[in-house]
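Heads up, one of the protein chains got dropped from this complex, but the rest are sitting where they should.
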Amino acid sequence: MPRVVKSREEFEGEVYESLVLVEGKDLPVPRAGTEFVEIAHSRRRIDGPQRVTGRARYTQDIYLPGMLHVRVLRSPYPRARVRRIDTKKAEALPGVRGVLHRFNAPKASFRGEETIFREEVRFVGDEVAAIAADDEQTAVDALRLIEVDYELLPHVVDLEEAIGDMAPRLETDGNVAEAATHKRGDAKRGLREADFVVDATYRTSTQLHNSLETHGAVATWDGEQLTVYESTQHVFGVRQGLRTALKLPFSKIRVLCDYMGGGFGSKGGVGKYSIIASLFTMQLGRPARCVLTRDEENLAAGNRSATLQQLRVGGKGGRITALEHTSWANVGQGKWVANPTGPTNTLYDIANLSSKSYKVVTNAGSLSAFRAPGYVEGTFALESAIDELADKMGVDPLVLRRKHAASPKDPMVGKRYSDKHLIECYRIGAAEIGWQRRRRSGGIRGSAPHRRRGIGMATQIWGGGGGPPAYATVHVNSDGTVVLTTGTQDIGTGTRTVLAQICADELGVELDDVQVRLGDTDNPYGPISAGSLTVASVGPAVRIAARDAREQLLGAAAGVLETPMAELRLEGGVVVTKGARTPLSEILTKVDNNTVIGKGARHPNDPDLSLRTFGAHFAEVEVDVRTGEITVEHVVAVHDIGRIVNPTTARSQVEGGVLQALGFALSEERFVDRATGRVMNGNLENYKVPTVKDVPAKITVKFVDRPDRRANNLGIKGLGEPPIIPTAAAIANAVANATGARVRHAPLTRARVLEALAIAGAKS
Amino acid sequence: MNAFSYARPRTLADALRLLRNGAAALAGGTDLVGLMKDGLTRPTTLVDLTGIDGLRGWSHPKGRGIRIGALTPLVELETDQSLAKTMPILREALRDAATVQLRTMGTVGGNLLQRNRCWYFRDEGTPCWLKGGTRCFAVDGENRYHAIIGAQECVMVSPSDLVPALIAYDAEIALTSSRGQRSMKLIDLFVAPRGRERREHSLRPGELITEVRVPEAALARRGTYVKAMDRKAWSFALVSIAAAAKIERGVARDVRLVMGGIAPVPWRVIAAEKGLEGSPLDEAACADAADRMLTGATPLRDNGYKVTLARELVRRALRSLVA
Partner (left out) sequence: MAARGPNISNVPLTSARRVVLRGPGATELALTVNGQAVTVQVPPRRTLLDTLREALALTGTKKVCDEGTCGACTVLVDGRAIYSCMTLAVTCEGKRVETIEGLAKDGELHPVQRAFIDADAFQCGFCTPGQIMSIVALLRETPAPTEDDVRRAVAGNLCRCGAYPNIVSAGVNAGKRKR
């Protein structure tokens, strides 16, 4: 019988309490020393053949008969009132089938606003109108024919200008709003009593996701049912958003996402493009496709906020006495803030601590979650400051951290961690990078006299424990093949493969016999693929569903073989009895057509525990002190995320996180013209994501790989975000170690490195 | 992209005849197609030159210099082993230019005539001076990639990697139009936009570059190309330099220094080259050359770092000639 239970889950640094529906009993964690057949073994991705042949169909690849192509007219101004729109010329263009804008579009709620076309547009890229046409080129041509009368309003796009007194007030309460605070002990007193204090300001620039597949949707309405193909990390979230916008019941909306080309947090829910496509298909009776261009993607589909962060850290007697962290984040027109003080609050056991996080609105595109939102920005500042303090105190920064990193309790909420091996991460990482080679200051000689080498490190804390709700079903066909069904998505992390491994292992069938169906709101509910929670949420439910199916299969086998169930085992698709092996297919074909259905639900987390992932990155860099060029030679990434289900995909995930962090650390930065509010590099030419040649000569990936037995029935935790969190700080610390120059603004471009070198040179 | 007609003539004469008002010449398309997609160029007709015989490939008749057809794909210059020996600077410059796909598509002539990458110029929605507007938006806007020297009304920078290398080889170009043929020094193709000249090239309407010529004497110089980017591949130069000289008994003769990425034109200062005549290219000489190359540099808000970079690249390039 289903029952309602209380649960406590963490999502992207915030903790939520909820009521969830579960059924049956959870399974115990497999005993230590259990030999798995699939789990803990490297396996090729089961969707590999689809992805390497071009057969994998992404949202962008959905072309339906009679489909209309939608393009959106976006505001060229950062803030303006749309007074009049004349679409006569556009509508007269042959092939144009429909136009939507604020004067004719039906009401459709979106993120608390009543319409998707605002009267006051608030950033360059804000939606003004949309055209549906027979082909894309016609839609593009028609956009140029729309005449809009704008009344320009004062604007501000820059974080620090928006905080200042001279900026126009964008909200009635001003541009700055307090978003989060935390206090323990007495930070002011701790700083007064410290022998050494670091008081420094750090900045991080706006990072753009640039998922290779842009946001987009194809919607089709058959008069009864709305089907939306969307590139999303959360089909159920999109369905929820469409229901709110279009006032349709869930039963009439189906959202599908089979393959998707990256999201990194930005594809967490419905977008205006999906609502626009839906409105067109419902009005015009033809499928409608609205897929953003690269430029639109970088204007209106989210970003990682730029931040300004002040840190004060006090030290005395080889320990940290106090920590004060204040952060301001440019959220654009976003309604929330990714909190950079998260790691400050939770990472180290520091008695006196105070943190404040402010949200700053500007006339720029809204933030959206970006892989460890807040934690990447915050860890850069925090871990740079800790190193600066260690340098001032003349102590080894790793030794200093160790003193505050061993606590088995979460210092913010006071609960015990379910498991924690951070000190072990430090030990492994230090050995792999050769920490003993690190000199206190001045670095090591590089490959040429003007090149200095340095070593640095930084720590990672993040959630990733997952939790309910998550459901799965396992259908066993009469030929012994298996279909695992759940509503979550595979955003490129290997979810399909890992879930298939768990299913095959628990069920006792071959991996090749398991098909995984996901990304469909007609499936059992699956969570958002974000917050490093997918596998830790869905995996345990899959295991229960597979166990349920296995028991039913053994029951069936007992009947067919006329053998007591207790004497039967299912291994590799074969029912094994004393002395006999019968393929499952043979047993199931002995009875009439049948489907064995196993069901599983994720059970709640222990509310008295804090579930966290831990890790540490170590970086060795070489800095050309005459040109400011940084070359990252070696990154060691060590993570404590419980049991590893697939070592190969886990390793890939870490490498990918490190490389995305490398972009944040060295080259990725959005530029907005302050006078016009226009994004100057909403493209892949001047927004510099790392290329293959930017990859460090060596990336060493290590896992503690011990099941977190209190986390869930598999002892697994998430890995999506941990590997992007500490890399930038580790690199900045290595650069400072190499050169004595501290760069406090990420990315560490040549300009910033040369400036810091000049300042350091002037001081010494 | 606007709608247009397309023709692929087989002869130069047909091409020139078609290149009338509103027509544009297409070779590799790597720049032109981008300009058209951005709405910056809206030709009524595209004249595809790639069907014309005789403009592709290169030759080196003994002692008479090198001639390179304007339609030669960059990748052919880069991968040819004998050319790599004869014109090593060219090879070095091309290896870090764009990507293998773009070097396969792009041609020599197209590379010389590519338009600048200033993000205000490339943004259709910004009515910048070069496009006929009233002011330069970069000069008091986002200008980390812009000019530190030699700019007037427009602070864009010369983007090509190939161009400094060719100028260091004293390259000349041959031009053809329906009015006839002429030739000029490659460096004279480039003009810093100023006053009434809102353009980057001195090419006349209806004129085509047919070939690049490098005199034999220039091939005697050794040389190098150094490029600073803000990632390790696939970026236009922040600063680049082609340096060439004859090294005789430890001193430099006949020096060429040509920089990219710092000025609206390929940047060459004769006084700097002359000052190195007979020099052992020691540290003092390098510093002096850098001073002369950068005399009058006036960095903008965000590009002061380019001065430091440029000085170091001058030093590095010159030192490598005697290494």
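Chains: A and B, in written order; residue numbering restarts at 1 for each.
Keep in mind that, in the parts below, contacts are C-beta pairs under 8 Å (C-beta built on N, C-alpha and C of every residue); 3 or more make two chains touch, one makes a residue touch a chain.
Owing to the predicted nature of the structure, the values given are computational and were not obtained by experimental measurement.
S.K.: Touching the hidden chain in the complete assembly: which of A:Glu9, A:Asp126 or A:Glu213 does that?
M.R.: That would be A:Glu213, which touches the missing chain.
S.K.: Tell me which residue among A:Thr293, A:Ser478 or A:Gln515 touches the hidden chain in the full complex.
M.R.: A:Thr293
S.K.: For the chain not shown, which residue from A:Gln60, A:Thr206, A:Ser384 or A:Asn737 touches it across the whole complex?
M.R.: Of these options, the touching residue for the absent chain is A:Gln60.
S.K.: With the missing chain put back, one of B:Gly22, B:Gly39, B:Gly54 or B:Gly125 would touch it. Which one?
M.R.: B:Gly54
S.K.: Which residue from A:Lys107, A:Lys247 or A:Lys693 sits in contact with the chain not drawn here?
M.R.: A:Lys693
S.K.: Give me the subunit A residues in contact with the hidden chain, please.
M.R.: Touching the missing chain: residues 44-45, 47-58, 60-61, 63, 135-137, 210-214, 259-262, 264, 293-294, 491-494, 648-649, 651-653, 655-660, 683-685, 689-693, 695, 699.
S.K.: Could you list which residues of subunit B touch the chain missing from the display?
M.R.: Considering the whole complex, subunit B reaches the absent chain at 1-14, 17-18, 26, 29-30, 33-34, 36-38, 45-46, 48, 50, 52-62, 67-69, 72, 75, 80, 82, 86, 98-102, 104-105, 176, 210-211, 233-234.
Here is the rule we use: only the chains that are shown with their structure count from here on.
S.K.: Can you check how far apart subunit A and subunit B are, centre to centre, with Cα atoms defining each centre and the answer in Å?
M.R.: Centre-to-centre distance between subunit A and subunit B: 42 Å.
S.K.: In the complex of these two chains, what residues of subunit A are touching subunit B?
M.R.: Where subunit A meets subunit B, its residues are 76, 137, 626-629, 631, 666-667, 671-676, 678, 680-681, 685-686, 688, 690-694, 749-751, 754-755.
S.K.: Which residues of subunit B touch subunit A in the complex?
M.R.: Touch list, subunit B to subunit A: 1, 117, 119-120, 123, 125-126, 137, 140-142, 144-145, 228, 230-235, 238, 302-305, 308-309, 312-313, 316.
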